[in-house]
Structures are given as structure tokens and as C-alpha cells.
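Once you've had a glance at the structure underneath, I'll fire off some questions.
A single protein chain has been omitted; all remaining protein chains appear in their positions.
We call the chains A and B, going by the order they appear; numbering starts again at 1 in every chain.
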Amino acid sequence: MSEIFVLAEHRNGELRDVTFEMLSGARNLADKMGATVTAVLLGSGVNEMAEKLKSYANKVLVVDDPKLENFNAEIYQKVLSKLIKDHKPVVTLIGHTAFGMDLAPALAVELGLPLATDCIDLDAVDGRLVVTRQIYSGKVNAKVALKGDQFIATVRSGAFSIEEGALNGEIVTESVTIEDVPYRRFLGYEEAEVGEVDITQADYIVSVGRAIKDQENIPLVQELADVLGGVLACSRPVVDKNWLPKDRQVGSSGKIVKPKLYLAIGISGAFQHVAGMKDSGLIVAINKDPKAPIFNVADYGIVDDLFKVVPVLKEKIKEIKG
Amino acid sequence: MDFELTEEQKDIAKAAREFAEGEFDKDYAMECDQEHKFPRELVRKAGELGFIGVHYPEEYGGAGLGALENALIVEEMCRVDSTLGLCIALPDFGCEIIKWFGTEEQKKKYLPKVCSGEWISAGIFTEPDHGSDITELSTTAVKDGDEWVINGTKTFITNGEIADFGVILVQTDPDAKPKYRGMSTFIVEKDCWEAADVGSKMGIRATSTAELSFDNARVPEENLVGELNRGFYQVLEFFDESRIEIAAQALGTAEAAFDRTMEYIKQRELHGKKLAEFQITRHKIADMATKIEAAKLLTYKAAWNFDNGRRIDPVLTSMAKWFAARTAVEVADEAIQLHGGYGYITEYEVERIYRDAKITEIYEGTREVQKNTIASGLIGKL
């Protein structure tokens, strides 16, 4: 019976959510393909993590080696390509994360296998993998078919919800001889500098996007946040332009927040941003573009120019709060 | 016939637009408009990137390009913001006279500093008693040894309060008949005049418009631009070129009003229907777009004609200036109309665009003066 490989992603001894999401998604795919699910866990001293994976997979394939302690794309590639050559899984799933993006394309090229990245859905048609991925800033879904009989796909964080596992996969440990990669050295992790505000602790967040247009306009939204008794956060482009510090960024490469109120102002709602705020209590979006994806996660929306709405909103909230 | 811009011209227009979109800020534009503030830093930045004076030769700090490239930059800048865009177009005002008629020393001294955004110049022509008609002047320059002594008052001088220097048109031969055969141009530096703001203006409020008084202002002989007593003709030729720039300003301003309106009608709903769905709106949009396209063709043609070494054609440049200016006012007017009550509110920009548009029908020759030029060119002497 053929296997579906799911590469477990972990950092600092913790398995990341995307691992369980992929394992959940892989189970459906496995049914369609008549395959089993194998969690592939590479690391150092990973027994505990392996135990956690058991209920989500038919098998947990472990390579435990000190050289695998920290993620290193080149070392992981060497081990993974050997495992794929030996086991010939029909599909290999890797998270479309900073980890997966640094690994999957090189792996696919080395093995000569087709690669689809950032998939939000996985399907099997006549034994082939057919994926759905989003293009043009989330405005179009593309169905992509992979040729051949072995496939690699990277999966977007949050694409599948985690379904509690009822399996009891066997833990199988393999040893792989790992060559050194002197041309790539891991030096360490660095936390982004922490400022005076911790947005993850706030009940009310006013979050601002690219449409704020200029650093000089930041006070406008800061005042709204002040009136609400909340904090000001932002989407990636605002940090890229240095209008707000990195620790204010909401999204997959920033902070995950769950406030009571998330007020998204001039934010289009790229999935990376949505990943950081979708579990907020009440979500309100103000955006000029009625087709902006943010309106698909928001509870309420105003389709208009933020510069016209925000000043009035601020005054009204002030009135109500007395 | 080829209506395509060259790759370089497209790149230039795109670069100007990127700069304007990146640097212009609506709130800052409103502040400059309301508080009568000139965006000095922005001009310096634009100068450093070469957006000022592309139509001057490279050896004098320009880009060695023509009136068309300059028009494209002015159009794009004004399209992003009519108030701030104009401020990027204006710093070289009057310097074309130095470019065409000045000595090597004059060109080397003044043009590079203007093109880099460091200095601002003024074209000092209009007088309180004579208006746009420069065939008569009261301001005089009298020779005293190696110097000329200038006396008189000039008004409606753009950049008056902020200019570092300017080119002034004065009467040097009081006995000349007709009078305009005794006029000359001089370079005057800012210590030569006293400037007084003309008062609160309807539009283009970020720019300075001032009355300049010259009281025994002394300038050295070497500040004479070109031949003595040929000043009137120089200024006429200057207008033939500068009218193209004003046409581009008007064109960009019209496009600014149009862009805001397109955005508004697609968003705003009335009785459950988008404004853009009403036939009356659609017809107005068709009218506006057609006028803009016609103004664009005229402006580009006038610029192209100027750059391609044809005989300078005052009829064509006047047509472009008159028509583009009229288009700007009409399109901005319809823009407000389509915005309804909101169009009358400062926040919605079109009212500012309308105020900024109106000047293009007045300065550098009113639309009546343009029509005179066109008619004289066509009908000739009877």
C-alpha cells in the first residue's frame, strides 16, 4: 500500500500546528488514493514529539540525529530525499512555511518530482494529485494537476482544520548517515525586538494596512485605538515601509492575536494576515475595495475610504463612551 | 503617424507617477492648500531625482530631453495631486529664457541649481497696469556705468516670495516705437526686490504669488539676457514653450478629477444602484474622458512639434493651452457635480482640484489671449 509522507515541522521542541493540519488533510487524501499516512519526524531527541504524532498517522517515521536538531534546509533535504527514494511515497506534504519554502523546491528538483506550493486543498483524480492554490492576491483559485506518480506539495498554514486523531501509528526509527554541509551554518534564532506594547495581550486592536499611505497618517488610527482603549497593530506592508515597528505586525510572520474586537482598516486581507487574526471575537473591516478578501473573514464591513470613515467613527465612539 | 510614446518616455511617466504616489500625501496637500505652504522639501527631493527641468541640456543639470518629456512629468505629478504636482513643475519658471538666450556663464550659474531643486526662479513679466499684455511696461532699467538700475512694480509673480532669482522684463529704451522694441530681460537675484503676497487665492494655494517692487535695484551688465532690446520677443518665445507645460498641468489636473470621480461612482450607491449604473453618469463619464483624450492629443502634439525642430507654432501651443485648461475646468466641474454634496467638501479633493484647475485658464495668457493668438495666426493682418 502506498504512503503519504507528511513532514512534521517543529521548532524549539514544539510541533507546529501546520503539522497536525497537514496530517488531518492527508487522511482524506489517503482515503481517496488508497494510501496510508506517515508522519516523518526529523530531529534530535524527538521521542516525545513522536508520541504526539501517533494518533494522527498510520506510521511515524523517525530519524533522530543531533545534526537534525535545528532546521537546516540542506541537511533536511539530504535525509528526506533518501527516505523518499527508499519508501517511494505517492505524496510528500511539507508546510508552506519559512521552513518548507526553504526546502521543498530544492527537494523536488533533486528528485525530479513535480511540486505545487502553497496549496489550500488537495484532491486525487485517477491516482494523480490535483491541488487548489490561490493566485492574484487571493482573488482567483487555480486548480493544478501534477504529472507522474509521485508528488510533492507544500500546504498553506490553516488550510485544513485539525481533526483529533484516532489512529495509533507505529513509531519506526531509521538511521541515515548524514553528511556535513559546511557551506551552510546555523548560527541561532533572533527574536524581533520587543517594544513597549504587546499586541497579543490587547482586548481591542485597531489594525492598519497599506492604505494608510503615509507614516504621517498613523496618528489618525492611533487616536482611534486610544479612544477604544486598545492598541494599534498593522499588516506587513506597514512594517516593510517602517511606519510601525515589527512587533506591531499581525500575521503569520508577525503576531497571532485574538482580541475581543479587531478593527481592520485599509487591510486587504492576504492570507498571511488573516492567519494572525481570524480567531478574534468580533472582526470589522473598513476597505475601499468591496472585493477585498478581508470581507470574507469580517463580521461587519464598511466599503469606503478609511480617511472619510475613521474620523467620524472616532468621534462617535467618543460620544458613546461619554 | 505614430501615436506611441517611446519606451524612455513611458519609463519617465511611470517614474514620475511612482515618485508622486510615494511622496505626495493627501493630508499634506490639504495642509499646503489651507495654510498656503510651499512644499520645499518635496521639491528638493524631486530635483535630486531629476524630475525638475528635464528639458534643459545635460551640461546645465537637465536631462537633455524635450518639452514632451517635461509635459509627461508635469501631467503625472498633477494627476496624482494637482496642488503638490504643480509645485514640482514650477521651480524653473522663467529659466527657459536663460536656456535659449543666456550666456554660458549665466547658464552655468543658474540652471544646474534650479534643476537640482536647490534654487527656485521666477518669470517676472506682468505689471499691475498692463496685466497679461506685455507690449507696454512701466518698469524700467537705466544704464549707470557698468550697471543697470531697475525701478517699478511687477505683480502676480509666481514663486515671488520663495524665488532665489528671476528673469525680469523691463523697458530699456523708453523712446522705442513701438514700445516693445525697447524691452530687455535681466537676471535679478532676490535681494533686488521686496515681495508682498497678493492675498488669499482661490486655488494653487501652495504656491507663492506676489507683487515685487524694485526700488533702484542694481544689476551688473552681465545679467542682461541675450541682446539688448530683444526682451519682448524672448518672452513671447518663452510663452510658446511654457504654454505646453501649463497645458500639461491642466491635463494632469483634469485626469486627477476624472480618476477621483471614477472611483467614487463605482463605490457610491443611490436607491440600491451604483452611481456608475445610471445612464446620466455614464454619459458624463464619456464626455469627460473624450475631452481629456482630445486635450492630451493636442498637448502632446504641441510638445512634439516643439521638440522636433519645427518652426515654433504659437497657434498650436495656444490651442493646446486653451483647450487643456478649459477641459480641466469642465472636467473638475462635472466631477463635483457627480460627487453631489460631497464634491463640495474639502475632504473629497475634487473641490480643491476644481480650484487648482481654474488658474490654467488665467495665467500665462488668459483663454481670451490664447484665442487672440490663434485667430491672429490663422487670419493674419487684414
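Keep this in mind: contacts are C-beta pairs under 8 Å (C-beta built on N, C-alpha and C of every residue); 3 or more make two chains touch, one makes a residue touch a chain.
The criterion applied here is as follows: contacts and distances are computed from a predicted model.
*Asks:* Going by UniProt, what is the name of the one chain that was not included in the view, given "Electron transfer flavoprotein beta subunit/FixA family protein", "PrsW family intramembrane metalloprotease", "ChsH2 C-terminal OB-fold domain-containing protein" or "tRNA CCA-pyrophosphorylase"?
*Replies:* Missing chain, per its UniProt entry: "Electron transfer flavoprotein beta subunit/FixA family protein".
*Asks:* Looking at A:27, A:213 or A:255, which makes contact with the chain not pictured?
*Replies:* A:255
*Asks:* Touch as defined at the start, partner being the missing chain; which of A:79, A:108, A:202 or A:277 qualifies?
*Replies:* Of the listed residues, the one touching the omitted chain is A:108.
*Asks:* Tell me which of B:29, B:43 or B:63 is the one touching the absent chain.
*Replies:* For the chain that is not drawn, the touching residue is B:63.
*Asks:* If the hidden chain were put back, which residues of chain A would touch it?
*Replies:* Those residues of chain A that touch the unshown chain are 11, 16, 71-74, 96-99, 101-106, 108-110, 113-118, 130, 133-148, 157, 182-192, 204, 228, 236-237, 239-242, 246-247, 249, 252-256, 260-261, 268, 281-285, 288-291, 295-305, 308-310, 312-313, 316-317, 319-321.
*Asks:* For chain B, which residues reach the chain that was dropped from this view?
*Replies:* 7-8, 10-12, 14-15, 18-19, 22, 48-51, 54, 63-65, 268-269, 342
Keep in mind that, in the parts below, only the chains that are shown with their structure count from here on.
*Asks:* Between chain A and chain B, what's the gap in Å when you average each chain's C-alpha atoms?
*Replies:* Taking the mean C-alpha position of each chain, the two centres sit 53 Å apart.
*Asks:* Flag every residue of chain B that touches chain A in the complex, lowest number first.
*Replies:* 25-28, 263, 267, 347-348
*Asks:* So in the complex, the part of chain A that touches chain B is made up of which residues?
*Replies:* The contact residues of chain A facing chain B are 213-214, 216-217, 288, 290, 303-304, 307-308.
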